[in-house]
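Quick one: structure below, then a few questions.
Removed: one protein chain of the complex. Kept in place: all other protein chains.
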Amino acid sequence: MPEAHAAAEAVIIHSQVLWLIPFFPLLGFLIAVAAVNAPNIVKITSPLAVLASFLVALASVVTVAGAPEGARLAQTLYTWMAAGPFHADIAFRIDALSAVMVLIVTGVGFLIHVYSVGYMGHDESCSRFFAYLNLFMFAMLLLVLGDNLLVLFVGWEGVGLCSYLLIGFWYAEDANAAAGKKAFIVNRVGDMGFVLGLFLLTWSLAPAAGGTLSLDFAHIQAHAASLAPATATAIALLLLVGAAGKSAQLPLYVWLPDAMAGPTPVSALIHAATMVTAGIYMIARLNVVFALSPTAMQVVAVLGALTALFAATIALVQTDIKKVLAYSTVSQLGFMVLALGVGAFATAIFHVMTHAFFKALLFLGAGSVIHGMSGEQDVQKMGGLRTKMPITFWTFLIGTLAIAGAPGLAGFFSKDEILWHTWSSGHTVLWLIATITATLTAFYMFRLLFLTFFGEIRADHDVAHHVHESPPVMTIPLGVLALLSMVGGWVGLPHHWLWGNPLGEFLAPVTGHPHAAEHGVLGEGALMLIATVLAIAGATVAYVFYIRMPGLPMVLSWRLRRVYELLLDKYRIDELYNAIIVAPYVRLSTFLWKIVDQELIDGFVNGLAGAVGANGRLWRQAQTGNVQHYALAFLGGVVLVLAYYVMR
Amino acid sequence: MIVPTEWVLMLSAVLFAIGVVGVLVRRNVIVIFMAIELMLNAVNLSFVALARSRGAVDGQVVVFFVMTVAAAEAAVGLAIIIASFRNRTTVNADELALLRG
Partner (left out) sequence: MGMGAALFLVLAVLTVVSALGVVLHPNPVKSALALIVTLFLLAVVFVLLEAHMIAALQIIVYAGAIMVLFLFVIMLLNLQSEDPERGRRRFVLRGLAWAGGVLLAVELALLTRGAPVGRPGAAPEGYGTAQSVAQSLFTDFLLPFELTSILLLVAVVGAVVLAQKQRRPTIS
């Protein structure tokens, strides 16, 4: 079992510059809003803002790395709330965990901003795009730099908002707007669990902390051990709901494939490299709480493994290049969740990093392909782009190799570490599921590669004629990411190889040490070998299917058409949700609208008005305009008064 | 010569009632006006009778004032009728019902 690490004696270095890291993108957002009609300015300031963020982050990380183990940079801006026993500040920290995250976010973010200058540069709302993108960076940085769960939550909600704005960026199309709404609403479901978890956590920690209610990580770290196992389980499961929403696990993954409606750089940045990893980060950050509940950890691990397999099977048959990558992302996130569940928190973060590199690369490459194919996203209409878009091809190939787990590349080491920890912590069945998923991953990624870049082009003549390589502003980020995908994995080698696992050791003070790695029946090396062989097998099958015998997939899909259609329809989960959740809700809403609001309430209000009007019409009849009638009425009153006096 | 006060008051009441009928029933506004004058006179009669029964002159002073005001009212009222007649050439109360609701 992993030990929870109490970092009570950590060195705290006070920094004056941490606030600049989220501030620069915020400034970029404000400039983009102000200069919305001057896109040429925005195209320069927005990427620069992120670059500035990256540089400050880099300097801060270097400081932390040079400090004693377990040290962190901290900056408190001001007290946000101080209400009785509850206290919350706007405060940032850079410790080992947030150091890794902040570099990924700002680094990959910067590359994608540069790419977007080329990809979205000709769009008429390009300033708005960069505004949203910068705003997203601001929120994401709040999330990873927050020193307490409250700042994290602000960032959490902020990235949800920006995700909605960016998915529905081309909102003139109803489908895009609907996808944005779906993302936001499904996230909301997850957030509900998250918030409940936060409440329970704060409240449960209070007794041990002398009644103080706080969401500071230091506070949580110090008092977590006082949680009863049942409470810890409840908290962990609620937090898991939140993570499942944000990081697209079963059953809340449905928004991610639809989110591909947004521009491709958005898919690369938000739905591959950064936002979707927020759930992973959150669980890694709160590992002390999770470590207290073996039950919750088990749930996490099983959820991750099942999601990984589930999504991979859907990816096998999809024909939209971005959808394949979307399901691939869900699957890889499942791997990360699996790693968290078996206690290998640092490994999960390692995979976050490598995944950010190669998934961003793959998405940007897909964007390059779509750009070159004049907007075509259907793989069945592609082919033969290898010669026409060489840089895109080679970088995409590197990305494919990385995700498939080719030895030496980034994905190899991180995925391998996950499989190793799963195996050696005794979760044999989960290891099997994960390994099968890895094989499928290799297959569908190479399928994608072959269909897109090999063979003869299957598009219309006009499109085919127009195919061209993308400009340098797009291909240079591709190159940088390809390089990172190649070397990025070398910071996490198995610990008795060469220089061991510097990343894991760097993260250990925050994420704890996973169980002592033992040599089980199979050593780590043996597992590596199995995985590699299976990956090669998967790639080979793809080669056979799509290069050698191109008719074979069609035959197979016809033979197994029930299965094929089920996979193609993504197990009809969306339809299921529609039927059991959305449709009844719509019926209820319609009822409330048509019956309660229109008939009852409006009827009542209009009825009141009608009654008043009718009453007026009734009494108005006395106003004949004839003075003699009035005199008669007058007389009546006089008689009555007289009669009264007579009677008295 | 002594006149029983109740008898005079009763006469006053009868004249008043006749005046009321006239106001309500006739359509010619001038005649309505005259009926109003009749009512005023009935009231004058009451005042005089009661002043006599009390032996004080105050009641007669009131009658003085009533007559004065009645004169002013008649003058203005008839002027209004003439002005209205110019526009509508009618003195029929039923037709002068512009303030109908």
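Order of writing sets the chain letters: A and B. Residues in each chain are counted from 1.
One rule holds in what follows: a residue touches a chain if its C-beta (ideal position, glycine included) is under 8 Å from a C-beta of that chain, and two chains touch if they have at least 3 such contacts.
Just so it is clear, the model here is predicted, and its values are computed rather than measured.
Colleague: Just checking the interface: what residues of chain B touch the absent partner chain?
Modeller: Within chain B, the residues that touch the unshown chain are 1-11, 13-22, 24-28, 30-31, 33-35, 37-38, 41, 44-45, 48-55, 57-58, 60-61, 63-65, 67-76, 78-83, 85-86, 91.
Colleague: For chain A, which positions touch the chain that isn't shown here?
Modeller: 632, 635-636, 638-639, 642-643, 645-646, 648
FYI, only the chains that are shown with their structure count from here on.
Colleague: Whole-Å distance, chain A centre to chain B centre, using C-alpha means?
Modeller: That gives a centre separation of 94 Å.
Colleague: Would you mind writing out the residues of chain B in touch with chain A in their complex?
Modeller: Going through chain B, the ones touching chain A are 20, 23-25, 32, 93-94, 96-101.
Colleague: Show me the residue ranges of chain A that touch chain B in the complex, using the header's touch definition.
Modeller: Its residues touching chain B are 620-628, 631-632, 635.
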